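Each remark here refers to the structure printed beneath this line.
For this view, one protein chain was removed and the others were kept in their places.
All chains are identified by letter, namely A and B, in their written order; residue positions are counted from 1 within each chain.
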Amino acid sequence: MASDQQTGGAPQGRRAIARARRREALARGWGQFRTRRAGMAGLGILLFFTLSALLAPVLFPPETISVTRATGELLAPPSGEFWLGTDDSGRSMLALLAWGARVSLTVGIAATLISMVIGTSVGIASGHYHGFGGAALQRLTDWVLVIPFLPLAIVLATVLGGGSTVTIIVVIGVTSWAGTARLIRAQTLSVEGRPYLERSRALGSGNWHQMTRHVLPNVFPLVLANTTLTVAIAILSETTLSFLGLGDPLRPSWGATLDQAFSNGAVSAGAWWYIGPPGLCVVLVVLSFTMIGRALEQIVNPRLGGQ
Amino acid sequence: MAVLELEDVSVTYRSAEGAVPAVRGVSLSVDAGRSLGLAGESGSGKTSVTSTVLRLLPKSATVTGRVLLEGEDVLTMKWGRLRAVRWATASVVFQGAMHALNPVQRVGHQIAEPIRLHEKSVSEPTARKRVGELLEQVGLPSRVAQSYPHQLSGGQKQRVMIAMALACGPKLIVADEPTTALDVMVQQQVLGVLADRVQDLGLAMVFISHDLSVLASACDDLAVMYAGQVVEQGPSDQVFDDAHHPYSRALGGAYPRIGDLRFRYAPSGLPGDPPFPGEAPSGCAFHPRCPQAREVCATTDVELRPSGERRWSSCLFAPEVGT
Partner (left out) sequence: MTESVLEARGIEVTFRGRGGRPARAVDGVDLSLGRGEIVALVGESGCGKTTLSRTLLGLERPSGGEVLVSGRPLEYSAAALKKHRRSAQLVLQDPTGALNPRRSVYEAVAEGLRVHRFDGDERAAVADALARAGLRPPERFFLRYPHELSGGQRQRVVIAGALVLQPQVIIADEPVSSLDASVRGEILALLLSLRESLGLSLLVVTHDLGVAWNIADRIAVMYLCRIVEQGPTEEVLSAPKHPYTRALLSVVPEIDHVEPIVLTGEPPDPTAIPTGCRFHPRCPALRDGAADAVATDCRGKELPVLSGTGGHEAACWLTGA
C-alpha cells in the first residue's frame, strides 16, 4: 500500500496529484462503461447524431432548407438525389433531419442544464433544511410534480411568447425539475445521516459548507446518471411542443417537421419518408440517452449491476 | 468422529490486484458437544475459513484442501447434496445477523422459512409448533413469533437468529461474532443461550470473535488466527492464561482485567495494524509487530508445531515438545 508519492511539495504539487487521481478515477469509469454493450451502443448513436448536428451547415448549406429556395420536387419519394425524398416544399428530408438534430440536441441539453440546476439545488436544500424551509420546498416539489406537464408547458409557452427556441428551453427546464429534486432529496437525507456530516457539524461548519462540500459531491454521481435520462425527456418534450406548433417556425426541428407532415396531408398522400424518419430520429436519440443513462446508473450504483 | 474437519484449507480471492491469499493452510477440527473459539482480527481470514463450511464463498474465491462435514467433503459435493446439507447439517449465525431479518415479515414466518425449504411437506401447524419450541429454546416467549423485527431489541433479534440457525436440527453451528454489537448484559444472556443449546443438543460449535476473554469463557478450545494462518491452538483457558504465542498474549491483554492495578493508565496493545490480506510479511507474518522478534523471524517460514499437552504454536520461541 506504500505509494511513492512525492512527500509534501508545494500546494501546486498537491493539486496536481489530486487532478491525477481524478483522471485515474475517470479512466476507471470509462473502462467500466466500455464493457456495457447497451451503453456503448447508445454512445455510438449519440455520436452519430451529434456529428450530424455539428456538420449540418457544412453538408447541407442553409439554402437547402429554405422554403423559398428549395430545389426538389414537392413530396418526392427517395431517389438518387434526395436519399430520403422531399417534403411538401421540395426540401431535402435528409437536410431537414440533420438540421433538426441541432435543435433537438441544443434544446435537450440546455433545458436539462436548467432543470438539473434547479432540481439539484431544491433537492439538496429541501433535504438539508428541516423545519419550515425544507418542508415548503418539499411541498413545492410535490406540487410541480403533480401538475400535468403538457398543459402547464403549453400555458407557459403561450404566456412567455411562443415561437422561440429560448422559450421552449425555459419552459422545459422550469417544468421538469421536480422528479430530479425528489430523487436528490432522498439521497440527501441518506447522506445527511452519515457520521461524517455529524463530524462536520461538530467541527462547526455551517449549512453552506455541509451542503456543498459533503452532500453535493456524494450526490453528484446520482445527478450525473439522472442527467442523461432527463435529456431524453427534454428532447421528447421539445418534440411534442414543436409538434403542437409552439416552437420556432423558422427552425426545422423534428417535431415541427412532424407537425407539417400531418397538417399538409402527407399521411393521405402516403409519403412515409416524411412521417417516419423524424419520428425514428426522436426515438433513436431518446433511446441512446436512456441506454447511456442506465449504464451510468449501473456503474454509479454497482448493486443495480448485471449486463 | 469429528463433526467438522478442515484439512490444509487455503482460500485465495481473485481481485483486480491479482491473487489475494486470505487463508493459508488451515487445519482445524471440532467434535460433537464441543465448542471451538476462533480468535482473530480483520484480515486474519477467520470469516473466509468458516464460509468454506457451507461453501458460501463468492465465485472469485478458489478453495483448496478438504472441508469434511461429518466425513463428507463439502467442496466436492454435488449441488443438490450441498443444498440439503446447508442448514440441516450445519448452519451459520452471521455477523450483524440482526440486520439480516426482513423488516416486513413476521419473525415466526422467517424462522419457519428454512424448515419449509428443507421439509416441503411440513404442515402449517407443525411448523408453527416447531417455531414455538425453538423460541423457547432461546429463552423467548413463543408469542414473539407474531412480532415484526423492529419491535424487538438487539438481543432479542440475535436470539431469533440463533433460533433460525437451530431450525433444521443441525449438528454444527458457526457463530460469527454473535455478540459483538450487543451490550455486556445482553451479551451474557446470548452466550448463556448458546452454551445451553450446545450442551443440551450435543451440538458442535465454532465461535468467532476478536475478544479472547469472551472465547475463553464460552468455548472449550481456542484457535488464534493471524494473517490467514493459525498461530496457536489449545484448550481455551490455557491459551488465555498462558499463551504460547506473542500474538495470543497481546490479544489476551488487549482487554484489561478490571480490578488489576497493573492495567491502570497502561493500555496494552501492539504497534501498527494487522496486515491486509495478501500483504503478509515474509517469514513469521507477525514479526513486524512482535515485541520479541529477532532476525530469524523474518526469514524463517513458520508452521504449527506441538508446544505442550494438546497445544500447538507456530512461534519459533514457543516451548519445545519432543516429536
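One rule holds for everything that comes next: a residue touches a chain if its C-beta (ideal position, glycine included) is under 8 Å from a C-beta of that chain, and two chains touch if they have at least 3 such contacts.
Here the structure is a predicted model, which means the values were calculated and not measured.
Set against the missing chain, the residues B:46, B:197, B:210 or B:245 yield one that touches it, B:210. Interface with the hidden chain, as seen from chain B, comprises residues 41-42, 153-154, 156, 183-189, 192, 210-214, 216-217, 247, 250-251, 253-259, 261, 263-271, 273-274, 276, 289. Counting over the whole complex, chain A has residues 1-2, 5, 7-8, 11, 14, 17-18, 21, 194-196, 198-206, 209, 213-214, 217-218 touching the chain that is not drawn.
Here is the rule we use: only the chains that are shown with their structure count from here on.
Chain A and chain B, compared by their mean Cα positions, are separated by 52 Å.
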